[in-house]
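Every protein chain of the complex appears in place save one, which is left out.
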Amino acid sequence: MFKPLALVAAVLTAFSLNALAKTELTVYTALEAEQLKTYKKAFEQANPDIEIKWVRDSTGIITAKLLAEKDRPQADVVWGLAASSLAILDQQGMLDNYAPKDLDKIGKNYRDAANPPSWVGMDVWAATICFNTIEAQKQGLAKPVSWQDLTKPEYKGKIVMPNPASSGTGFLDVSAWLQTFGEKQGWQYMDDLHQNIGQYVHSGSKPCKLAASGEFPIGISFEYPAIQLKRQGAPLDIILPKEGLGWEIEATAVIKGSAHGDAAKKLADFSASPAAMELYKANFAILAQPGIAKPQTELPADYEQRLIKNDFAWASKNRDSILAEWRKRYDGKSEKQ
Amino acid sequence: MTLPVARQVSRAEWGDRIFVVGGKWLWLGLLVVAVLLPLLAIFWRGFSSESGQGGGLVAAGELLTSANFHWLLGNSLKVSLSVAAIVVPLAYLFAYALQRTLIPCKSVWRGLSLLPLMAPSMLPGIALVYLFGNQGLLRGLLSENIYGFWGIVLGEVIYTFPHALMILLSALSLADARLFDAASSMGASPARAFRSITWPATRQAVFAAFCLVFTLTITDFGVPVVVGGDYQVLALEAYKAVVGQQQFGRGALIGMVLLLPALFSFGVDAWLRRRHGEAMSGRAQVFLPAPSRLRDGCYLAIVLLICALLLLVFGMAVYSSLVKFWPYNLSLSLNHYQFEDTAGGGWLAYRNSLTMALCTALIGSVLIFTGAYLMEKTKGQKGLNLALRMLSFVPMAVPGLVLGLGYVFFFNLNGNPLHVFYGSMALLVVCTIAHYLTTAQMTATTALRQLDAEFEAAALSLKAPLYRHYLRVTVPICLPALLDILRYLFVSAMTTVSAAIFLYSPDTILAAVAVLNMDDAGNVGGAAAMSTLILFTSAGVSLLLAWASRGALRRSQAWRQTAPGQ
Partner (left out) sequence: MNTALTQPGAPMKVRGIQKRFGAFTALDNVSLDVAAGELVCLLGPSGCGKTTLLRCIAGLERQDSGELYLGERDVSLLPPQARDYGILFQSYALFPNLSVEANIGYGLTGSGRDEVRKRVGQMLELVGLLGSEKKYPGQLSGGQQQRVALARALAPAPSLLLLDEPMSALDARVREHLCTELRQLQRRLGITTLMVTHNQDEAMLMADRIAVMNNGKVEQYATPQEIYDRPATPFVAEFVGQGNWLPFSRNSASHAQVGGMKMRLADDAGVAKSGRLFCRPEAISVNPPVHEENLFPAKVREITFLGNRCRMSFELEQLPGHPLLAELAPEAMPRLGAQDIWVALPPRSLQVFA
């Protein structure tokens, strides 16, 4: 007679205990918003007792937020932020050094050099030019093949690129140009490019979306939105300039002093695991775990070779001064109208 | 003569003491926390020189003398002055057409003129991109592209139009027929009558409208974000400083600069009001315009033009939300409305906005109306009354952006016990109520002043407690005004962005913020869709409340036949 009652009571208790047992993990991220749902679902399936609460914003804003909260961190873990930003946080002593379970599978270029590392990479995103073929034909624009091509006068007012202060994509572009062309030539290049820029936008994917809609025929962006939009039928050509592509590692790190340290570490484990790599594979051509990825059909087979040699230590060390110089030159100049 | 005997204070008297004195102190406390302290926090933040915050007197000096700041200030001033110079004459003509001519279908034009109030300021910007952007429908009409100065100006003109219109409508409605009769009997031409009668009476309102539009424009960043391109303005800079760079001190300094135009216009307006005195004599007769086909024809054309422009802009926004892939695939689809799959907040944002708007409207109207009643209709506590009166005028002088900044600084303070509210829905509601407090209170006070001044005295002489009188007599009579306040607060809460942008957390993201996020990420179709959703929700609720108000008025027609106190 008491059996069904006891059963119900047991189920209810289990349910509520389960609900109580669910840890809420505050995850700061700069991942593209379209990716959030899939990643969250996959992780929660593998770890049913943890629930992810995303705090998503562009790279620059998330970095600034984390730095501002240095003394009282709100975040438990960062999943998907530019490594150059994470390096800055590491310099401030904000990250926990933790070696995830599958660390040995991760390529040594794609993780923090220290042992155990303060951040571990997920995938790579690289610069890409989105070129609207219909608009190009309408306006009689030749297809650019190099970064230098973009300074040609025929492209005046027709290029959009992300603001490096707010967007990680923007910053990787500036960093790459300074490294590829050298400091003096690099700034000269950007001066010339500035004449052709129609607008600086805040997010890394927006230039490609603007190019897709034909608002501006040329968008300096990265490969993920380019591929997505092309698949949706946008009249885009994906151009990989011949001087080489700037790139950035998207990485994961555990915040020191987090109240949910164990759950955070579980996330770090998941982020480096082969299961997660399968997730990233769908979106990115180059993964932190070498050997599994193959570039999407829209990208050439030798995609990985096109990346420049990137000195992340230099980039993160000089981030503030580069941004200050960039702001001084291009952000808030009166002659740009 | 007998000495006064210690008497039993009745329960009704205790109830009244709690209602009146307790109520006033509570209202004072709320106003101090919701209005005064955040404002003080801005000044504190701006002048404290904590490192990395960009504040302090030295930083202030640097900021104010930097070329960048001068450039920003110049831009902001140019934009705001242009917008005001365009909007005020247009609004004047429109208001004149509605009040002083005999054009047909006036309620239709009046309704259309309210459209920009129903959506956040981003909506005109988005529509302008679809109309005049590089792939815009009417791109051919423009020689340069819309991004930049003219984009911002056009967007703000649309956004601020109804605000200027409201002020001028009420000024032009005060027309004394006797003055016009006298003028015409003396042989004055219509132009002369305008110069000597209409213009002096409406001069002050024109100035007030000019200042309001100027202040609204200089502190808005919804339009510059969407259509400003690289044309930077101060409002954007404040946002970037606080959200983008977490430099609170710098944000506070810019906030203080943005406070100046509002303070200035508020002060001048108050001074002018005191000089001007009584607006209209009690014996004035209602002015009925004389028929004139030519005049009506001209004004109708103007009104039609303005309404057509508004319809074009808002119609474009709605249309663009339904277009699958602008400009290459113009088939209609609802995929932009599938917010779950897109960035920026999704349906949660919309639900949050509804919740916040409802809470703001309901809680706000109760608090504000009761507060207005206590200030207007009860005596005693002179000092308290004065403090309340002054505090309730402060929000009028503080733009939403600055108030939002104040909330960030105050509630984000280390060691502030109220910090727990930061990022919560409750704080958003409080901030929005505080932001729109003054206008709502003025509506309440106007309605309350129409009641017989002796109602309360009569109730007291009959030993009826004031709180019972308030519920039984005051509220039912003022129901139309209450519904007005409800509508105003709801719509304002749905469309507000300048304060909310600083105070939301991922759980409490609002629809207007989602619009910004989506536009920022390049999902302009989604931004248009969410804006359209806000537009229809606001318009829908407005119509609903207007209908309810009319119903309430009709049902109470039995006793509303003659003016109260007759």
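As written, the chain order gives the labels A and B, with residue 1 at the start of each chain.
The rule is short, and it goes like this: a residue touches a chain if its C-beta (ideal position, glycine included) is under 8 Å from a C-beta of that chain, and two chains touch if they have at least 3 such contacts.
None of the values given here were measured: they were computed from a predicted structure.
Colleague: The chain left out touches which of the shown chains?
Modeller: Computed over the complete complex, the missing chain touches B.
Colleague: Pick out which of B:459, B:510 or B:528 touches the chain that's been left out of the picture.
Modeller: Hidden-chain contact among the options goes to B:459.
Colleague: Please pick, from B:387, B:413 or B:473, the residue that touches the omitted chain in the full complex.
Modeller: B:473
Colleague: Out of B:141, B:186 or B:558, point to the residue that touches the absent chain in the complete complex.
Modeller: The one listed residue touching the chain not shown is B:558.
Colleague: Give me the chain B residues in contact with the hidden chain, please.
Modeller: For chain B, the residues touching the absent chain are 1-5, 7, 10, 12-13, 16, 452, 454-455, 457-465, 472-473, 476-477, 556, 558-562, 564-566.
Throughout what follows, only the chains that are shown with their structure count from here on.
Colleague: Based only on mean CA positions, could you tell me how far chain A sits from chain B in angstrom?
Modeller: One centre to the other, that is 39 Å.
Colleague: Could you pull out which chain B residues touch chain A in their complex?
Modeller: My answer: residues 68, 71-72, 129, 133-135, 145, 147-149, 229-232, 243-246, 325-329, 340-344, 414, 506-507, 520-524.
Colleague: Quick check on the complex: what are the chain A residues that touch chain B?
Modeller: Of all residues in chain A, those touching chain B are 32-34, 37, 53-56, 58, 60-61, 64-65, 67-68, 72, 134, 157, 165-166, 197-203, 205-210, 213-216, 225, 232-235, 331-334, 336-337.
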